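A single protein chain has been omitted; all remaining protein chains appear in their positions.
As written, the chain order gives the labels A and B, with residue 1 at the start of each chain.
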Amino acid sequence: MSVPARALEIAHEPVDRESLARIWGQPPGLVGWLTSANHKSVSIRYMITAFGFFALGGVLAAIMRLQLAWPDMHVVGPDLYNQIFTMHGSTMMFLFAVPIMEAVGTYIVPLMIGTRNVAFPRMNNFGYWIFLIGGLMVWVAFVLNIGPDAGWFAYVPLAGPGYSPGKRVDIWAQLITFTEIAALVAAVEIIVTTFKLRCPGMALHRMPLFVWAMLVTAFMVIFAMPAIMVASTMLAMDRLVDTHFFNPAEGGDPLLWQHLFWFFGHPEVYIIFIPATGFVSTIVSTFARRPIFGYTAMVLSLVATGFLGFGLWVHHMFATGLPQLGASFFTAASMMIAIPSGIQVFCWLATLRSGRLVMRAPLLYCCGFIAIFVAGGLTGVMQASVPFDRQVHDTYFVVAHFHYVLIGGAVFPLLGAILYWLPKFSGRMPSERLGRWSFAVLFVGFNLTFFPMHLLGLGGMPRRVYTYLPETGWATGNLLASIGAAILAIGFVIFLVNVVRTLTRGAPAGDNPWGASTLEWATTSPPPPYNFAYIPTVDDHDALWSATDRPVVTGLRDDVREILVSDAIDATPDHRQHLDGGSIWPFLTAVGAGIGIITAIFTPWGVTIGAILCAITLTGWFWPRGEPSGEARTSA
Amino acid sequence: MIRRSLDVSDLPSIAFGAKAPLWWGVVGMMAIEGTALALVAASYLYLRGNFDQWPPAGTDPPALGAATAELIALLVSLWPMILVDRAARREQRGPVVIGLAVVTLFGLASLGLRSLQFAGALHCRWNTNAYGSLVWLLLGMHALYVITSTVENALILAVLVRGDVERKDYVDAHVNALFWYFTVATWLAVYVLVFLGARWL
Partner (left out) sequence: MLVAFSLAGCSGLPVLDGGGAAGDRIAGHWRLHLWIALVVLIGVVVFLLDAMRRRATGAAGVLRPDAASERRLTVGVSVAVGLTAVALLVLLVASVATGRSLGILGAETPAVTIEITGRQWWWDVTYWDPVPAHQMRTANEIHIPVGQTVLVKLASPDVIHSFWVPALNGKQDLIPSRKNTIAIKADRAGTFAGQCAEYCGLQHAHMRLLIVAEPPEAFQAWLQAQRQPATPPASALAQRGHDVFVGGSCVLCHAIVGTEAAARTGPDLTHLASRAMLAAGTLPNTPGHLAGWIVDPQSVKPGTRMPANSLGADDLQALLAYLGGLR
């Protein structure tokens, strides 16, 4: 493959790479960890943390599969089981799926668009610490047997003050506060980075599809997450200060919770799925050795999915007794969203069919994704139908469906993406053999675990039951699912072994081992702290497959942290901007906010305490302290 | 191999409006806050349907005095803030400092008038009924916007008064003006919904 990987690094006037590395790097050790303003090290930390929560959530799933493997089992009792399924859902959605996508995004996007960092590096670090504190809080609570137990959806009145006394649900509500702040911070980060920091030439219509996917996702986060933030705030207030938002006795309404929750909850699944489509488009194009077929159609599909995703939430509420006409509208909308997803699937298939396939493990994951995701999408269309949905709603049929679209639709592409970018993250190549084995075992384990659940649902098995009676006839399906879960676990272990093996003794990767087309492969593996010695310019969305002698950007300073800001639409250079460096204050702000939010579980004064602590730390954060910004000062 | 290069050393080092990343960051924050406020407003209208009369029987509509005074104060404060915005774009320290000081005072006045509303002019408490809960939430959320933007105004003012001014401080002042406009506009919306809505809905 003739890819001009290093060619971009040679230019007229040499920059001082040592100086660049010094100013864009972070101090060694704990200090660097706490203060980092390097998007790559923060993202790596984010990814490892999110995968850690994924493993914990997986352990909970294993306990549930053990409990349900046979009727009337006593592995755990109802109280612990309810905490476990609540923690499993909340962990997977809030502490794994959304964070991991945003973490990969904040690592890859700046590289893919050819810039040195994210737009607000300190905010990025702050977001990580908030996420970590929130995740630790809820898991410590779980270990202390005060884990939330009202489901990840926390329907009122069950989650309200009358039927969930104690602090369990308050801890869940504050977990939401933490993770929403982190998700929103990352979303703004990605939007601004994408709009303002693209390298010269990367007009919107030349943006790689992964960047488009992250952009659409970030917009969805901004408009969806406030709904759950508002809802969980109302819930916390109902519980703590006797407000009546959801209390029917005082004019409140339990269905208001469901509307707010699903106004967030449905876009949420697209927030998880759309980045995954970005992974797939990237990987499919690279290994089919051709530009993706139907770039424009793909972009429009992503944008359409982003909009339509907000018009479906009521299909989670078909059994609540809504007027039929309204329900039909949401049926139509829910079916319509299959069209943009279908367009994407057909474009991937067209790309694969017309390309020169190089079969590597990341591509296998994507092919597995297509099969599983289509199956999950089809059962989704079934549930858009009100009469059928009212049969399978809240049964294992739904459990099967959304694991098909979330594990098949997001985790498979994610694992493919991790293998795909591992050479870039680490500078070393993963084992192809282990990659293929992990895929095969996961594919078999996945289908064995979740396929029988369709039949269990049709057999009448409701969700969220801690056990079932022998006469229900659900034993065989559950046993198969539990065996499948064990196989699935083995697959994840093989994957982990592969990652560890790569990091310790993988073969050196070189800049662009896959011969890929996007800019992250135009720098060393792993990339230097400054990403590119010279900011590249591009003239195509598959930049590295296009002309090889594109000019590079010169004139950015190498003695202060300076980035090139460009036009939001056509990416023409606009100005050079100084970027803040590492600081301890984002960490301190996160701690201050964390103290406030956790205190608010017990007393409304927590809000005041948190506000004061944040005011102090934010002042420290933004107070000018005469760092060299290369800027002439106008004296007073 | 000699490469052509695109020299950017002549480009300016700050920019205002949609050219500045910080402007986009604040627009993002406004989108988040605005969505949250809109969802609370939608909840208010949704719960309206659970009552025959509005406000619910036994609760009087909120008094208009303090809220209207606050609305006028905030609308008037737009004028000095627009001057701050313009002066910031021209990087003129004097007018920015004076304007920010005036707007900070308006912010404090707004918070004073808001306390009067909470202290009794709403004619309900947060725990009276669902109506009261929503009114308090709407006003409370908006009070957080006023507090946030006033604290930011004061901070930028302090930085500018302190002397050692960087050019990017003017971008901060300019972007904060944007958030102030948002604060005023959302108060207009909250005022219409809570104070007029209680009479019209």
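In this text, contacts are C-beta pairs under 8 Å (C-beta built on N, C-alpha and C of every residue); 3 or more make two chains touch, one makes a residue touch a chain.
Remember, predicted model here, so these are calculated numbers, not experimental data.
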| item | value |
| --- | --- |
| Neighbouring shown chains of the undisplayed chain, as defined at the top | A |
| From A:140, A:241, A:332 or A:493, residue that would touch the chain that is not displayed | A:332 |
| Hidden partner chain, touching residue among A:103, A:118, A:199 or A:345 | A:345 |
| Sole contact to the chain not displayed, among A:69, A:308, A:392 or A:522 | A:392 |
| Residue of A:462, A:510, A:526 or A:624 touching the missing chain in the full complex | A:462 |
| Chain not shown, touching residues in chain A | 1-2, 77-79, 82, 151, 155, 157-158, 162-163, 248-249, 253-255, 288-291, 293-294, 297, 319-321, 324, 327-328, 331-332, 335-336, 338-339, 342-343, 345-347, 349-350, 352-359, 367, 370-371, 374-375, 378-379, 381-382, 384-395, 447, 451-452, 454-455, 457-460, 462-469, 472, 515, 517, 545 |
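By our rule, only the chains that are shown with their structure count from here on.
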| item | value |
| --- | --- |
| Chain A-chain B separation of Cα centroids, rounded to whole Å | 31 |
| Chain B - residues contacting chain A, complex | 1-15, 18-21, 24-25, 28-29, 31-33, 35-36, 39-40, 43, 46-47, 50-51, 56, 91, 93, 126-134, 136-137, 147, 151, 155, 159, 163-169 |
| Touching residues (chain side chain A, partner chain B) in the complex | 7-8, 10-13, 119-120, 184, 187-188, 191-192, 195-197, 200, 222-223, 225-227, 229-230, 233-234, 237-238, 241-245, 247, 250-253, 256, 259-260, 263, 534, 537, 549, 551-556, 564-565, 567-568, 573-578, 611, 615, 619, 622-624, 626, 629-636 |
